[in-house]
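Since the structure comes first, as structure tokens, the remarks are kept for the end.
Apart from one protein chain that is not included, each protein chain of the complex appears where it belongs.
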Amino acid sequence: MPKEFAVPFHWRRFRERYQIIGTKCEHCGSYFYPKRVVCPKCRRAGKLKEVKFSGKGKVITYTVIRVPPEGFKIYAPYIIGIIELEEGARLLSQITDCEPEEVKIGMPVKACFRKIRSENETGLILYGFKFRPI
Amino acid sequence: MAVGIVGYGVYIPKYRIKAVDIARVWGSDPERIKNLVGEKSVPDLDEDTASMAVEASMDAIARSCINPIDIGAVYVGSESHPYVVKPTASIVAEAIGATPELTAADLEFACKAGTAGWQAVMGLVESKKIKYGLVVGSDTAQGRPGDELEYTAAAGAAAYIFGRKKFIAEVEDTYSFTTDTPDFWRRDGEDFPRHGGRFTGDPAYFKHVISATKGLLNKMKRDINDYDYFVFHQPNAKFPISAAQMLGIPKEKVIPGLLVHKIGNTYSASSLLGLAAVLDIAKPGDKILLTSFGSGAGSDSFSIVVNDLIEKRRGKARLVKDFLENKKYIDYSQYVKFRRKIKGVDE
Partner (left out) sequence: MRGVAIVGIGCTKFGEHWNKGIKELAVEAGIKAIEDCKISGKDIQLIIGGNMSGGMFAGQEHISALLADQLGLNPTAAIRTEAACASSAVALRVGYLAIMSGLYDIVAVGGVEKMTDVYGSQAITTLAGAMDQETEAYFGLTFPGAYALIANRHMYEYGTTREQLAMVAVKNHKNAIHNPIAQYRKAITVSDVLESPLVADPLRILDCSPITDGAAIVILTSADIAKKYTDTPIYIKASAQASDTLSIYDRKDITTLSATVKAARDAYAQAKIKPKDIDVAEVHDCFTINEIIAYEDLGFCKKGEGGKLIQMGETEIGGRIPVNTSGGLKAKGHPVGATGVAQIIELVEQLRGEAGKRQVKNCEWGLAHNVGGSGATVVVHILSNNR
């Protein structure tokens, strides 16, 4: 993403990124991260309620980014994984506290709170969830 | 009205660098360094005072068995807050789910910002203004390359939740000793602190730690033998042992709370991590005397009595030894990259 946005772009997502908050559709029982306004399965028949995920999950697939985009240069190489949370929803994040050789598909992981990057030397510091092996 | 620790949590990053590996780069004598510290913790590139404070706080909440929404105050003490203006405490409050009905602020008093936060929150709890209060001491201390303090400047966090009920350890009383003694300081905009060399010993650390400890004992009409454990601020392996000797404290009562040789000086978390290590093993009825020290300078002393609830709640979160055992060594080049001491990196 471009180097810097005005504050609201990130601020409106602080809570859901800090606490891993998504939605559950009470009509079909599906869980979604991040929050959805419309249930993709039920559309208007859906009843979406906010839900906080436990943070426990397993690795569905992963890769190691060695050629990073802007803002991530110092962090490379870093591991990105698609994680399936125990509630059933999937999401994508970095896997930290782990060497590239140690990641395996199926590995159990737990969410932790980490810094994602800074928006340059004078801008905001962006935080969020990452996952660590347990 | 009694106030106590309802829960506690810690966080220590997993990377370590050995003091001898730093000594090698600067041509210092590794034998001399070994007496001060063995190795120290190094935060990963994606860790900072806020992220560690959140992790420690989550474990404290787990041990407290409370709903975070009932936390009425969050204070974070550090000398490496991620922002100079914009509190770490509000980031922590949001991440743990305590917002919006609470007060929050950041504190700074070198390595005793955490215990200063203790006293503020204890006041709010005891006066029934809030039900529970969270205090975190967290730091990713920066060591000036080639300086003495580079061997010990480390990273870690310790979080304590205070309440009037269901606490696992009562904080009976506190006593503080404060003077304007600039033994260690950092000016605005500077990357690294400066210090007074040998001046940081007798007129600073020892004067304040000894005075505060004796002051608390006098105030409570107790003596050294009434306590089972002593936890001091630990800038290196020598100072707390010397302070114990000066006070006539047997070494065995100090060793369990001494972590500096394995993780370095975690600054605002230092004495609080030592206390957590003791709480991890203490038995109901044990009495602990905690004395912090912050350069500038001051010491806060606390008298703590452990009760039965500790056995039930201790296991609900990670212990200090879990973090001590989860470690990975790095060399000096990785260390300077992680600590962002290299010029010209386009983040």
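Labels for the chains are A and B, by order of writing; each one numbers its residues from 1.
As a working rule, contacts are C-beta pairs under 8 Å (C-beta built on N, C-alpha and C of every residue); 3 or more make two chains touch, one makes a residue touch a chain.
In this text, all values refer to a predicted model and were calculated from it rather than measured experimentally.
Trainee: Could you list, sorted by label, every displayed chain in contact with the chain left out?
Mentor: Within the full complex, the chain not displayed touches A.
Trainee: Looking at A:Arg13, A:His27 or A:Arg132, which residue reaches the missing chain?
Mentor: A:Arg13
Trainee: Would you mind spotting which of A:Ile21, A:Val51 or A:Val64 touches the chain that isn't drawn?
Mentor: The one listed residue touching the chain not shown is A:Val64.
Trainee: Can you list, in ascending order, the subunit A residues touching the missing chain?
Mentor: Residues 1-2, 13, 33-34, 40, 60-73, 75, 78, 80-82, 90-94, 100, 105, 116-117, 126, 128, 130 of subunit A touch the chain absent from view.
The rule is short, and it goes like this: only the chains that are shown with their structure count from here on.
Trainee: Subunit A to subunit B: how many Å between their CA centres?
Mentor: Distance between chain centres: 30 Å.
Trainee: Under the definition above, what is the set of subunit A residues touching subunit B in their complex?
Mentor: Going by the criterion above, the answer is residues 14-15, 18-19, 52, 71, 73-75, 94, 96-97, 112-118, 120-121, 125, 127, 130.
Trainee: Along subunit B, where are the residues that touch subunit A in the complex?
Mentor: Within the complex, subunit B contacts subunit A at residues 14, 44-48, 50-51, 54-55, 58, 82-83, 91, 94-95, 97, 337, 340, 345-347.
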